[in-house]
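One protein chain is absent from this view; the other protein chains keep their places.
Our next item is chain A:
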Amino acid sequence: MRPISYSRAGDVAGAIATVASDPTSDFLAGGTTEVDLLRQNVMLPRRLVDINDLPLTQIEDRPDGGLYIGALARMSDVAEAPTVRERFPLIREALVLGASAQLRNMASMGGNMMQRTRCAYFRDAASPCNKREPGSGCSALDGFNRGHAVLGVSDHCIATHPSDVAVPLMALDARIHTEGPRGRRVYALDDFFPEPGDTPHLEHPVEHGELVVGIEVPGMPAARTSLYLKVRDRESYEFALASVAAVVPMTDGVIGDIRLALGGVATKPWRARRAERILRGAPAGREVFERAAFEELLPARATPLNAFKVELARRIMVRALETLTGTRSPS
């Protein structure tokens, strides 16, 4: 690892002022991505500003039945919080199916939103990579891309967004709260994760020195019955090949304000809007589930190595829908 210097922040304003004043300074939270990438020479800050002492660990109920999760709440604490277990089981499931117990103890929720892709070409600090070195090219396009994205891809980047918990947060229309040199801002999650397009190095709309301070989850009573379904190469401690977060409110067999989002298959946490449009107002049943899943993946652009993800994503969408609506036939 290259030499770095260190500052520990005691308040939010001091942390922001320090990072904002120096383009070569970065925030340090749980460090589970950042220390690793420092060691790989992928991230090259001169100084780290340790924000772990900042009072941003709250997990609070909101009057609308929603949640406010402080950016420094750890994944493990959010997963265990009674209010999350009861009201947002899909958030809990996504958290406990991610990483390992040690990493979940360390990793912060804000850091989870800011984590970097696990694309091996991004991480090797040597291959051409438009995300790491704009304009250098994408090694994954014709490389080993079995784990890469099929949705939201461009000719410049096909890196998969790695987060599990961002997937249910996308389904629930969560918002990211930041504080920065120019004040507080609130971003819809969809805007916080732009598609790569021809600027894959721009992963978030935040400016240098802008700090994620919290995540707001709007209330959704139907989310008490919800799920996060994750398919991967190993049973545990592995990133998703495909995952789906689903909330399916039903009245008299008819689907209401359905929420569906996909992980492991896209360059960002992927809201399945095409499928939602087909399913909203439709009577629950396998046929419409299959049609919705088929339509959602129509824009997919796969490679010979990751083409299986298209069918996999469709099948887990159908399975999640059948499970939540009680229409799943025993297999």
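Following the convention adopted for this analysis, contacts are C-beta pairs under 8 Å (C-beta built on N, C-alpha and C of every residue); 3 or more make two chains touch, one makes a residue touch a chain; residues count from 1.
As a working rule, contacts and distances are computed from a predicted model.
Per the UniProt record, the chain missing from the shown structure is "(2Fe-2S)-binding protein", taken from the list "sn-glycerol-3-phosphate transport system permease protein UgpA", "(2Fe-2S)-binding protein", "NAD(P)H-dependent oxidoreductase subunit E" or "Sodium:solute symporter".
For the chain left out of this panel, the touching residue among A:57, A:105 or A:327 is A:105. In the complete complex, the hidden chain is touched by one of A:88, A:122, A:187 or A:289, namely A:187. Touching residues on chain A toward the chain that is not drawn are 1-9, 11, 13-18, 20-22, 28, 31-32, 35-36, 38-39, 46-50, 52, 76, 99-103, 105-106, 179-188, 191, 205, 209, 235-237.
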